[in-house]
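Right, one structure below, let's go through it.
Apart from one protein chain that is not included, each protein chain of the complex appears where it belongs.
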Amino acid sequence: MLILNCPYCGVDADETELAAGGEAHLKRFGPGSSDDELHDYLFTRENPKGVHLERWRHASGCGKWFHAARCTATLEVFGTYKAQVSGPPQEIRDAISAKRPGWSWREFS
Amino acid sequence: MSTRLAKQGRLIDRSKQVTFTFNGTTMRGYEGDTLASALLANDQMMMGRSFKYHRPRGVVASGAEEPNALVGLGEGTRFEPNQRATTTELFDGLKAASQNHWPNLDFDIGAVNTYLSRFLPAGFYYKMFIHPAPFWKHVYEPIIRRSAGLGKAPDKELVDADTYEHFHVHTDVLVIGGGVAGLQAAKVAASSGARVLLIEQTAHWGGRAPVDGGTIDGLSPDEWVSRTVAELEAMDNVTLRARTMGAGVYDHGYALGYERVADHTPGVPGPRHRLWRIRAKQIVSATGAIERPLSFAGNDVPGVMLAGAMRDYVVNWGVTPGQRVVVATNNDDAYRTAIILKKAGVDVLRILDARKEGGGALADEARALGIRVDPGKAIAKVKGGKRVRKISICNQDGVGGAREEVEADAVAMSGGWSPVVHMWSHCGGKLIWDRANAHFRPDPDRPPLGADGKGFVLAAGSANGPLALDQVMADADAAGKAAAKAAGFTPKRTKAPEGAAEGENAMEAVWLMPANAEIQLRMKSWLDFQNDVKVSDVQLAAREGYESVEHTKRYTTLGMATDQGKLSNINGLAILADALNADIPQVGTTTFRPPYTPISMGAIGGEARGEVFQPVRKTPIYDWSNANGADWEPVGQWRRPFAYVRPGESVHDAVNREVRNTRENLGLLDASTLGKLIVKGPDAGKFLDMLYTNMMSTLKPGKCRYGLMCSENGFLIDDGVVARIDEDTFLCHTTTGGAERIHGHMEEWLQTEWWDWKVYVANVTEQYAQIAVVGPKARKVLEKLNAKAGGGMDLSAEALPFMEWRDGRIGEFDARAYRISFSGELSYEIAVPASQGLAFWEALVDAGKEFGVMPYGTETLHILRAEKGFIMIGDETDGTVIPQDLGLGWAISKKKDDYLGKRAQERSHMADRDRWKLVGLESVDGSVLPDGAYAVGEGVNANGQRNMIGRVTSTYYSANLGRGIAMGLIQHGPDRMGEIVEFPGTDGKTYKAKIVDPVFYDKEGAKQNV
């Protein structure tokens, strides 16, 4: 039963107010992309033991989507941030580095 | 015999007698008794029978750890099986019945199992019932099902009379356990200003200390407890809750408290149980310790009891379980029991101390009272059936020979104490093996981790390992301060209270008594009382190759009973470690999982039962429909009328009547449940072009267009009519089940992908009651309303053509009328504010009388659309269907570069000409095809099953056509018009149908466009 801080309304939201939305920062591949690109976009997902960036929606709350940087093994939360970015902002990367030096996730580290 | 003593009993009120029954016999006890203490006071030593062998069993413990004394409590709508007598507070009129026997407790047929016990070893079921295979279904399973199950299930026809509730509470520090350690931890944490919640599973504060004795700051434990509770009660930032068990600790400081509000006062208004859903910054686990039994032959005979429990019965409830007691121990603590019994006037025959060196100061005190203490001695065997009769005594370091026998009626045993580490362990806290005390205790370096990556549980007092009062108080004080600090508060610099108790000699691990007991003894030495697992069973498992404690647990069922091995786990894994020739920490423990003791299903469900089991969504027309024969159908959380059934009519008749009447006269459908989403902004058109497969940006204000939505995977997810309100604004209709889902879908894309697009979305589904006015006389009834009340909307074919919409007044209502049709008839869908929905509906019903108006339900809606070959999301689609499969290529824009799902629809499999495609199906004999039936083709697949070439997606009886009609997806279907395909039914019959065009009725579409 996680608690994640919603960066839009500021609530430390109980997991029962949230809806999980899978992996963060997927890059959309539409018409003109190759079969492999489409396949990876639709189906290939990270499944790390450790640092993970994921999407959540404050569904029973302000309704906004946000991102969480979290450790899947310990459930430690490094930070939450707004969804209107295509990668984790520097302060989130720093927060992860402080706790998990040398981390990497897809193209981010 | 067990009996009430003349004195003692700190928890009972001898001035208040209560009456209860056990197996129908009326007995008496006192207020403050537990059911167990009251039964003992009535010499009811035997309280039940064991699960597997049906051996007679008595109470062995005095609290939540009790494995034996399980009873069925209450009757009728308040009956509940498997309740522990030790945690059941006595009340006047309580009714209890023992379990696992037939015909009665004293004489039980099932007890024959105990004589067969040598044939029922560990793994018996696995070995026995595997051959011959056909026996399982017809012989073994029925027998096992009859004999399985602990206790008796409540009558399935009866409904629980009680109510339950949840309660959300946030706190800085949660302290679980209201013994002296929990009280001290709560006190110091609270004095820092932190919000503190202290919960205790029993009805009393102070835990074991008042029974075990000693002093705290010079006061007796009882005095110290009342003083501290008074201090805590006076603090505004402290909540104290008795009868509330810490059931579980979960991630990020979530914990469950299980409050038994009214178990002791049944029938009093209010909830019976309350589940506290607690969010704590820090949790202090002050859950104490549980005494371990000793493993000797006959340790399960009624009258053999944990030493600590026996002195609880004397001190707390003034009951002695026996008159001639033998004490067996490997530690000093059990001497306290001997001393207390002796002082209460009970004969203590022997203290058998397995340690050669014997005990310390407490042993001296016992000897001074005249109790015989025998160091190095052990119990070889307890003799007796339904109660203890004789004790054979031997040397601890032998095999059980050279016996001496004494006549006794009770045994107090102590194998040492194990911290209750459950709250520490539930969320991942790790344990270390404490060799000196022969127990696992929390490893402070490996606590469960919270959201910040730091520990959020602290163990305090005996739950952390220390057993002596001075160490317990110091440890609890430190834990309370540490918790306050970790929660962000500054604890005051106060001195820990000084606890003082007699010094004790070191305990000595004794896992088997005597140490080298021969097999006949080991086969009668119980580890798990409830599941009847013996020392010999665990040893057998080890011999058969079970090395992991988790595997051994499942093979032998050790620790798998309702008590979850609170007494048996450590003893069992010590036996396993010995058999494997390994160290105990190497073997490890099984996993501790919540809840700590079973909690009621009612508490888990909370308020969600009866009328509020789940939300039922109602339209403004709901009550009218309910009063007019609605046969309700759940659609998501909505309830929609399936049909409006008239008196004397079957549902089927009603549907046929509605279907005919709507085509011939006038039908009304409550379509309020359809989703309505406003999409507005300069980029709204561009946005909808991405969401729908067809072009929405070219739609003109005032017009409507049917659209399809697909997922990025290409599959159809929703459909509906889009109306353009103005240049910047669209209103998108979704399916009934799709409103919230599609609203979320839109927000997801706007917030997470196209966040720079200027579009806002609002869900206005429930703002409107939307009523479909359908049939050849639809225009007439609306014009009549206008004529009567001066509504100004021109509803003529010229002013409001098909697939357009207008705002205006119809009769006396502000309305928006859409000329759209899901039936193929002349049809208006009219939206009015929900607050006037019922009035509008009633006005239509009234005005429609002369036109033969009838309301119709969802089944008629389905049949009318199927007659027209219109697809329904969820019938023709199942998450694997693309628009192209349904002949909806016309609704896919060729001009657009992109829309959600476009790229995926280009994949080779999506373009495969072998995909199943939509066709109409006409049964050859006019009957109705079975829903979901598969069409079979030539040949068989790799599994020898007939190849499937399609399936029925919708199937109905059409009263208008007088025959069954269906739609289906068939391989190469559109190319096979006129062919007959076969559908084997689950009823053994094979149905034949002809492939036809899916439009069965009014193929030209003449009726809707008038």
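All chains are identified by letter, namely A and B, in their written order; residue positions are counted from 1 within each chain.
To be clear about the criterion, a contact is a pair of C-beta atoms (placed from the backbone, for glycine too) under 8 Å apart; a residue touches a chain by one contact, two chains touch by 3 or more.
In the analysis below, contacts and distances are computed from a predicted model.
Of the candidates "Sarcosine oxidase subunit gamma", "Phosphate transport system permease protein", "Carbohydrate ABC transporter substrate-binding protein (CUT1 family)" or "Aminomethyl transferase family protein", the chain left out of this view carries the UniProt protein name "Sarcosine oxidase subunit gamma".
From the options B:M1, B:L369, B:V612 or B:A911, the residue with contact to the chain not on display is B:V612. The hidden chain makes contact, of the residues B:F840, B:Y899 or B:Y956, with B:F840.
Among B:R274, B:R816 or B:K1007, only B:R274 touches the chain left out of the display. One chain of the complex is left out; on chain B, the residues touching it are 163, 165-170, 195, 239, 268-271, 274, 277, 279, 606-608, 611-612, 614-620, 637-638, 678, 680-682, 758, 760-768, 812-814, 833-836, 838-840, 843.
By the touch rule set out above, chain A reaches the unshown chain at residues 8-11, 14, 16-17, 60-64.
Keep in mind that, in the parts below, only the chains that are shown with their structure count from here on.
Chain A and chain B have Cα centroids lying 29 Å from one another.
Listed in rising order, the residues of chain B touching chain A in the complex are 250-254, 279, 449-453, 712-713, 744, 747-748, 751-753, 755, 897-898, 902-904, 906-907. Against chain B, the residues of chain A that register as touching in their complex are 1-3, 14, 21, 28-33, 35, 38, 41-42, 55, 57, 59, 63-65, 71, 74-77, 83-84, 99.
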